[in-house]
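Only one protein chain is missing; all other protein chains are in place.
Here is chain A:
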Amino acid sequence: MSVDTDTVKRVAKLARIAIDEEAANRMTGELNAILGFVEQLNEVDVTGVEPLTSVIPVAMRLRVDEVTDGNKAADIVANAPAQADSFFMVPKVVE
């Protein structure tokens, strides 16, 4: 399988990365090189093989559903590019 420039632009949109025409062309070539490389996986017979979900066979650890942390609003927004009153500030979303 290979991708064309329109597909690359659609994927960039999904990934929320702004790309111009030149970058779209460059990435089309690069992505096709990588997709060409991974094509070899098609020759592997995977019939009846379960996908690997965890390398170490352990059961997911569970804990009691209780509050163990909190009251850290100032810490959480401390690194935000824009904040006010413990809120993250973003451009207007709703008209």
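Note that in this section contacts are C-beta pairs under 8 Å (C-beta built on N, C-alpha and C of every residue); 3 or more make two chains touch, one makes a residue touch a chain; residues count from 1.
Keep in mind that, in the parts below, contacts and distances are computed from a predicted model.
For the chain of the complex excluded from view, the name given in UniProt is "Glutamyl-tRNA(Gln) amidotransferase subunit A" [choices: "Phenol hydroxylase", "Glutamyl-tRNA(Gln) amidotransferase subunit A", "Carbohydrate ABC transporter membrane protein 1 (CUT1 family)" or "Raffinose/stachyose/melibiose transport system permease protein"].
Only one residue from A:44, A:67 or A:84 touches the chain missing from this view: A:44. Of the candidate positions A:15, A:67 or A:84, contact with the hidden chain is made by A:15.
Residue positions on chain A in contact with the hidden chain: 1, 3, 7-8, 11-12, 14-19, 27, 30-31, 33-35, 37-42, 44, 46, 49-56, 58, 60-61, 63, 72, 75-82, 88, 90-93, in rising order.
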